[in-house]
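Just dropping this structure here.
Note that one protein chain of the assembly has been removed; the remaining protein chains are unaltered in position.
Let's turn to chain A:
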């Protein structure tokens, strides 16, 4: 059904591993932040909905890490649950504490738009295993985007307080967004080879989608773009405590076979 994967050079393979890991790391951390709302969301139905979305994101991380496993044999669980903050390659955007509901929904919206558009482009990857995964995950991501776009709109146009909180969230998040579109080392070569989507093209589509939604539809003011982004080896102070909590069970029972 699918074309065989092109042969990657060793350098390309290393870059692809970096990229898959970065994609997975963003999903894992954001899923953990989403999971923090379980039992605390403003209404039962949204508690369930956000838990579902977080679970889907974690599922996407699993897909990316399975692709990595096919390349270098590393165990996805071990990658997720034994690496410490300095080895994680998540963007700072997903590490920020969960904040209030407006912050959570806005971050999830900005991320869903980025991920949906990235996956949409990745469906064309010449690397067939990635194209397959992208096809699968894109379906879910497009739905996430509808859900969170609706929430951002309702919050932005809701009460004076919800408008204020949504604008505050946008002000806090906007400076961090750029890091999602920052290529990993060696990514340009993989893009040129058709393995990975062109991030600048994804960013252009993202701007075209997100900016009118936030400014025209939701009436929010866009803050100035963020300054130069550090690399994915630079983390916020929030990552280490998050990992401590997330990894506690795995680290306490390293030999557990059934999860």
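Brief remarks on what is shown
FYI, a residue touches a chain if its C-beta (ideal position, glycine included) is under 8 Å from a C-beta of that chain, and two chains touch if they have at least 3 such contacts; residues count from 1.
We take it that contacts and distances are computed from a predicted model.
A chain of this complex does not appear here, and its UniProt-recorded name among "Extracellular solute-binding protein", "Cytochrome b/b6 domain-containing protein", "Acetyl-CoA acetyltransferase" or "Phenylacetic acid degradation protein" is "Phenylacetic acid degradation protein". When the full complex is taken into account, the listed residue touching the unshown chain is A:150, out of A:78, A:150, A:222 or A:249.
Here one chain is not drawn; of A:8, A:53, A:94 or A:177, the residue touching it is A:53. Within chain A, the residues in touch with the undisplayed chain are 43-46, 48-49, 52-53, 56, 136, 139-140, 142-143, 146-147, 150, 154.
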